[in-house]
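Reading through the structure tokens given below for one structure.
All protein chains of the complex are present and in place, except for one that has been dropped.
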Amino acid sequence: MKKLTLDKGDFRIFWIKNAVPILLIIFAISMVFVNRTFSSWDNISNIINEFAIYGITACAMTTAIICGEFDLSCASVFGWSTVLFCLTCTAFGVLPAFLITMLSGVVLGAFNGFLVAKVRMPAFIATLGTMTAIKGLAYVVTDAQPIKTENETLYAISKFNIGGITIVPLVFIVVVVIFIWFLKFTKFGRGIYATGGNYEVARLSGINVKFYKFIVFVLLGACAALSGIMYGSRIMAGWAPYGSDLALYCVTVTVIGGTSLMGGNGGVHRTIIGILFMGVIFNALTLLSVGGSMQKFVRGIVLISVIMFDAITSKRHKA
Amino acid sequence: MEKYILEMKGITKTFPGVVALDDVSLKVKSGTVHALVGENGAGKSTLMKILTGVYEATSGEIYLDGRKLDLYGVKDAQEKGISIIFQEFNLINTLTVAENIFLGRYNDSQYINWKQIRTKAHELLERLGFNFDVDRIVGTLSTAEKQLVEIAKALSYNAKIIVMDEPTSSLTKKEIEMLFPIIENLRSNNIAVIYISHKLEEVFQICDVVSILRDGKIVGESDINNITRNEIIEKMVGRSLDIEYPKRNSVLGETVLEVKNLSRNTKIKDISFALRRGEVLGIAGLVGAGRTELAETIFGVHPADGGEIFIKGEKTAIRSTREAKEHSIGFVTEDRRGTGIVIDMNIPKNITITKLNAVKNRWLLDKRKEEAVASEYVDKLDIRTPSVNQILNNLSGGNQQKVVLSKWLFSDADILILDEPTRGIDVGAKYEIYCLINTLVEQGKAIIMISSELPEVLGMSDRILVMHNGTIKGELTGEDMTAENVMQIAVD
Partner (left out) sequence: MKSMSIRKIKNLIRSNFILIVIFLIIIITGIIESNYLSFNNLLNVLRQVSVIGIVACGMTYCLIGGAYDLSVGSIVSLTGVITILTINAGVSEFIAILYGLLAGLGIGITNGILISSINGRSGEAFIITYGMQVVAASIALFPSNGLFIAGRVPEGFFKFLGQGVMPIVIFLSIAIILQFILSNTQYGRQMCFIGSNMDVARLSGVRVKLNRVTYFAISGLLSAIAGIVLCSRVTSSNPTAGTGFEMDAIAAVVVGGTSMSGGSGNVIRTVVGAVAIGIMSNALNILGITAYHQQILKGLLIIAAVAMDILNKTIKNREMEHEKAYTG
């Protein structure tokens, strides 16, 4: 803003920094012309309802990545939560089910946090282990079968909507606002940035780094459980394999948004762009009747490209 | 009776089996700059770690402003008024200047008032005489600016004592000139500064009092006006100066390395020089002048994008470290633990990695051959180790450096680039490394020696290239090789 003229380098930085939103806009506009359904309200509300579920966990994953950590097990926590929620819903009703499921998410997250913060295990391998164990747990409880719930209150809640927008996006917005607020404006949030930015320095500055390494996993566990509850309440069913691509999705949208895997920078507000981007692209693929395995293929390619891009730009930044 | 802000009385620190500090007492007055000098391993950093609460003293007491202090870590010391600025700054590169200054404290409440923090950060920097954008990300700042942020951070704790650990070691001359007024400023604000430095010129320029540590004991304390440079050095090393650099009688042979107009993006520009057998070519210059970058370019770590390299008269393009090695170049890096050795492998493995071909029986590695090679170098370079198969972590810095040298000697390197070869090595081992360098050139090797320690470059080189801003700004030989001349060229 101080300079009136932009030189070539500024333009390049501008492009790199804003490549994702620009691509998103171009893509969305061209989709409007290619496919009529795309711009219909039904479809748009569909996109919104769809991405809000995973988006909740993506916020927490972003927070974990800012703190320099990573969690594969959120996918299993999600599946397990759909199961637990449906079981407890039938047995005890909606509110107790909600509380129990959230509690289980917190406990599972805390276990991951304990392994990483206290035992000092690399997050990758620790969460790989818990991912397997939790998925096993969900299978054991349900005997690998999908289970249903027929709780009427839940049915009413899941059908409630305003102009096609269900309650899930509202929850998502609340979660996003809370995350953005506390990451920017509380000691707690800044501690997460400091811990991810430089563990040793943060420790010497009197920041309780182990607490932050621990707490991001608890947040992730809780958010994955919340996502699971949202999903379970939407389809009134629970099954262990539900959400098995959640970890992949969360890392992808976080890094697309521009939060680097190196830790210490980025933010949930950026992840929103990543979520929109993925939401629009995969909605478009569905509309263009691209099959499931092809979509899976695209997901993998997108993840790899995004990680490569992040690595190349952040390393160039350093050099 | 004079009033001391800080009194450390009878500080003793023992690690299992080792006495690091022996009954050390240090008194510092407010509004003075107190130099603490001593060779590496003399105990300076241990003493400062005790002062800032990183270590607990085995015995002894610390008094601040007459009151006895118990310290529980860096943060606690900071809050009680003792701040330390380490060489590797305690800053988080991904956060802004303002946030770094108030890291971990922010406001009194759990919520952050960014406006207040930014204003306060701005005020602190203004107190130091700088108008600074406090929203800049620390990772984009220069070393000097980072130092400024650290000082501002110390001020924000209302520090009574600020410890500076080698504050100028990676500053340019200009930046040093910026730092000194800041220190003056601190002094006039009645803050005590403990200034740890190897650079005696600076000590004489900025400090009021000097304390000298050797082998964990205070061996001298004096007003700066009552002591000479040579007296300080004598006390530091405990012996006279003239044996510091051993003499050699090497014969200059043919040119082995010639570099013409070498460049790599903006890091090094248009470098030309030649190196002969039996020669030690010193490369001096300030940190950031492009010395390490030049070494890395010649060694193929980051290949050149312009210019030519001739080795033994033959034009060669060195595009990778492997090609450099094949052209008999060896590179002893400045960061020994990070890029020189694998700390948890043993001596043979660390030495033979450069030429595994030579310890093979046709296809397979022969461990006996490897051990034989290792024992050969352990004998030749006098590497002090309980056994040949020792893991490097169990060796001292000087002996680790000898292992690094061995690996390049084993690879038959004729041209050795030594980047800060005596960094982090104690005085005795330094001398051994110098002798070793002499032996090598007497055998016809050619050596490029990069060093930030000017006396070392002057004492060891046949010829000195002085770098500045990525170029070779001057060449000194014979009588012209004086500290003054080098500095004249090295600074702007």
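Think of it as A and B in the order they're written, each chain with its own count starting at 1.
Assume a contact is a pair of C-beta atoms (placed from the backbone, for glycine too) under 8 Å apart; a residue touches a chain by one contact, two chains touch by 3 or more.
None of the values given here were measured: they were computed from a predicted structure.
Residue in contact with the omitted chain (choice from B:R118, B:R291 or B:K325): B:K325. Among A:V20, A:I53 or A:A126, the one in contact with the hidden chain is A:A126.
In the full complex, chain A touches the omitted chain through residues 70, 115, 119-122, 124-126, 128-137, 139-140, 143-144, 245, 248, 251, 261, 291-294, 296-297, 299-301, 303-304, 307-308, 311-312, 315. In the full complex, chain B touches the hidden chain at residues 15-18, 299, 301, 320-322, 324-326, 331, 333, 338-345, 349, 352-354, 356-357, 360, 363-365, 386, 391, 393-394, 407, 411.
We take it that only the chains that are shown with their structure count from here on.
Taking the mean of the C-alpha atoms as each chain's centre, chain A and chain B sit 44 Å apart. Residues 184-188, 190-191, 193-194, 196-198, 201-202, 204-207, 262-265 of chain A touch chain B in their complex. Against chain A, in their complex, chain B makes its touches with residues 73-76, 78, 90-95, 99, 103-106, 110-112, 114.
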